[in-house]
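Take a look at the structure below.
With one protein chain withheld, the remaining protein chains of the complex are depicted in position.
Note that the chains are named A and B in the order they appear, and that numbering of residues resets to 1 at the start of each chain.
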Amino acid sequence: MKEVINLPVRNIEEEEYHINMGPQHPSTHGVLRLVVSLQGEIVKNLKPHCGYIHRGIEKMCEKDTYPQIIHLTDRMDYLSAHINNHAVCMLVEKALEIDVPERVQYIRTIVDELNRIASHQLWWCSFGMDLGGLTCFFYGLRDREKILDIFEESFGSRLLHSYYTPGGLMMDIHKDFQKNVKDFIKYFRKKIKDYDRILTGNIIMHERTRGVGFLSKEDAISYGVTGPSGRASGFACDVRKHHPYGVYEKADFKEILLPEGDTFARYMVRMHEMRESMKIIEQLIDNIPAGDYSAKMKAVIKLPAGEYFQRVEAARGELGVYVVSDGNKTPLRMKFRSPNFSNLGVLDHISRGCKIADLVAIGASLDYVIPDIDR
Amino acid sequence: MNFSIYDFTSFNQWIDKFLNDNLNPFWAVVVELTIIGLVVLLFYALVGLFLVYAERKVCAFMQNRVGPNRVGPYGIFQTIADLFKLLMKELIHIKSADTFLFNIAPFIVIIASFMAIAAIPFAKGLHAIDFDIGILYVIAVSSLGVVGVLLAGWSSNNKYSLIGAMRSGAQIVSYELSVGLSLLTIIVLAGTMQFSQIVEGQANGWFLFKGHIPAFVAFVIFLIASTAETNRGPFDLAEAESELTAGFHTEYSGIKFAFFFLAEYMNMFIVASIAATVFLGGWMPFHVGGWEGFNRVMDFIPPLFWYFGKTAFIIFLMMWFKWTFPRLRIDQLLTLEWKYLLPINLVNILIMAFVVLMGWHF
Partner (left out) sequence: MDNATLKERILGLVPEAEFQENKQFLMFVVPPSAMHELSFALKHEADLAFDFLFCLSGVDMVKYLEVVYHLESTTHKHQLVLKVRTADRENAAVDTVCDIWRTAEFHEREAYDLLGIRFNNHPDLRRIFLEEDWKGYPLRKDYVDEVNIVEL
């Protein structure tokens, strides 16, 4: 692949040299190439090169019907697959003005939150691993397996389920779903204390993350950094609170905002979010109303002509789905506002002046999933 | 011949007499040297093999996994399989690398750790060289390893290796100071640098307990500094897999990589055995001065077991740190040494000297 880098003209000082991190690298969490310009150990400039996993999802959506598009959305940010599905399903349901049964709303919310916990668990284990505490990797994965077992039992697969469909769910939940989820919550409440003991309270971890990679609130809003990374800078952007969907209004949970804006704050926001997600699930799991698992939908779904937008809170930030429809069964244009794409824009800004080791910590705290950047 | 597992001196004298009787003195010395060389080589290889297996098992259990369990019962032949694999790997010749330096760098690292093993006493009489400046010799010789590391990074002609080697070099050189000074604390207590006398001097109690507070502080500092010096544990920035691929040994493959790998484990063993000898009594069983009956019971266990037990305990401690803590950044590492450990060490030596002068030790 021939690639010509036309860097804008800049004063390159004498001792500067360029290093490539990626596309294959143990800590870029996917195929992302960072061309880092270093002076000794200090990062002067950083240019991300993405597109290594660009699959043309938006172009493919223009030829697929809406139920088929659900399968494509799974594969963007695969760690919050359900939440991506939820966005497209809600968009179609709102456009067609369909009332989704209450049962479906409850199940969707609970499964979204389980997905969020699973995603944060994977984030935690790779964060620990990037900092050097390799044991954290195994502890996080071990606990995440419990959630994946629940998913496998009810939905048939561990990672990419395509469980939500426009109008409801593909099938009803397993009869043991509620019991397994409650067991998991009890188990994980104990284990998360272990996470704190291993990593959160560790002084080496504090030294490596406090004060590193500061992002101010104005910059977070300007760069569009949403999700836990944005909330760690004080930007109140939780879609579940500000534009509620599902049954989030019925659950009592806090939006975690921290003012510091450094790597440690981004870490703490996610740790607290895991606990808040467990709180939400606990409040909803026993109250799932009986009913249908899907509303009656026509065989062929055609959205009336017009433009629609739906926002959801994915594990990494705000996912937006924008559809321009001309009345056919396939959209004219489907655009995904992916959270990681906006978060990537800020990496250059906050890592100037840091060392290489800090760059790894910052990248881990911003929690990228590269397929979401590239779509 | 009087072979006693408690005291190897008579065995050594028997071998010496046997050789001198049958060969002329020059050849006797040559044969003795060969025997020692072969024994140390074999020991080196076997301990290295065992340590690699132990690390994998220990780290696996801490990470909620099982570790190697396929090759042989409980996976004990895993390291041998790894050794075969490394031996059969292609030695990649890098055109733009400085070939001579590139090739000798692993050997320098091995030679440095090899020479250090020679001076450590494994049991009474089981001692290759007994210098009267034993500790000084060991510290000096293990510093030669840094030359190998820097050569490896430089001659690879690779940005990442160079960064890794520079970091590693800075780290090793800084922490040598702390290692030396913490050992100096015990030399002040013991009054001698000769290993055999240091061990004999702990016959009525290990120095860690005899020297109470200053010795304990010196022990902690020694553990931290020696972990840093061997590029282990939370100080393994030079070979951080998640940052710059493999640091200074990125470009090495096959047997040369095996040398670096082995040298790292052997350095850990050497450092643990120095800690065991100087602070915890070496091959001396656990005696409490004055409790004759207790001491007799402790003496029943052969010194070899005491020695290897203590070394194994310290190695386990070092493995424990490595798999629990995240890594320190290079500037934090150097700050730790120059701003914290060094002043504490200096003050500690003064305290120990004071304690010895006033006779306030056990």
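As a convention for this text, contacts are C-beta pairs under 8 Å (C-beta built on N, C-alpha and C of every residue); 3 or more make two chains touch, one makes a residue touch a chain.
As the structure is a computational prediction, the values presented were derived from the model and not from experiment.
Visitor: Using the touch definition from the header, name the shown chains in contact with the chain that isn't displayed.
Guide: Every shown chain touched by the left-out chain: A.
Visitor: Of the listed residues A:S157, A:S222, A:N287 or A:N328, which contacts the missing chain in the full complex?
Guide: If we include the chain that is not displayed, A:S222 is the one touching it.
Visitor: Tell me which of A:V31, A:C50 or A:V369 is the one touching the absent chain.
Guide: Of these options, the touching residue for the absent chain is A:C50.
Visitor: Could you pull out which residues of chain A are in touch with the chain that's been left out?
Guide: Where chain A meets the chain not shown: residues 1-4, 6, 8, 50-51, 54, 56, 58-59, 63, 218-219, 221-224, 226, 235-237, 242, 306-309, 311, 318, 320, 322, 324, 332-333, 335, 337, 341-342, 344-345, 349, 374.
By our rule, only the chains that are shown with their structure count from here on.
Visitor: Taking each chain's centre as the mean position of its Cα atoms, how many Å separate chain A from chain B?
Guide: 46
Visitor: Give the list of chain B residues in touch with chain A in this complex.
Guide: Its residues touching chain A are 59, 62-65, 159-160, 163, 234, 236-237, 240-244, 323-332.
Visitor: Can you name the residues of chain A that touch chain B in the complex?
Guide: 17, 19, 26-27, 41, 128-135, 137-139, 142, 198-199, 202, 204-205, 207-208, 355-358, 360
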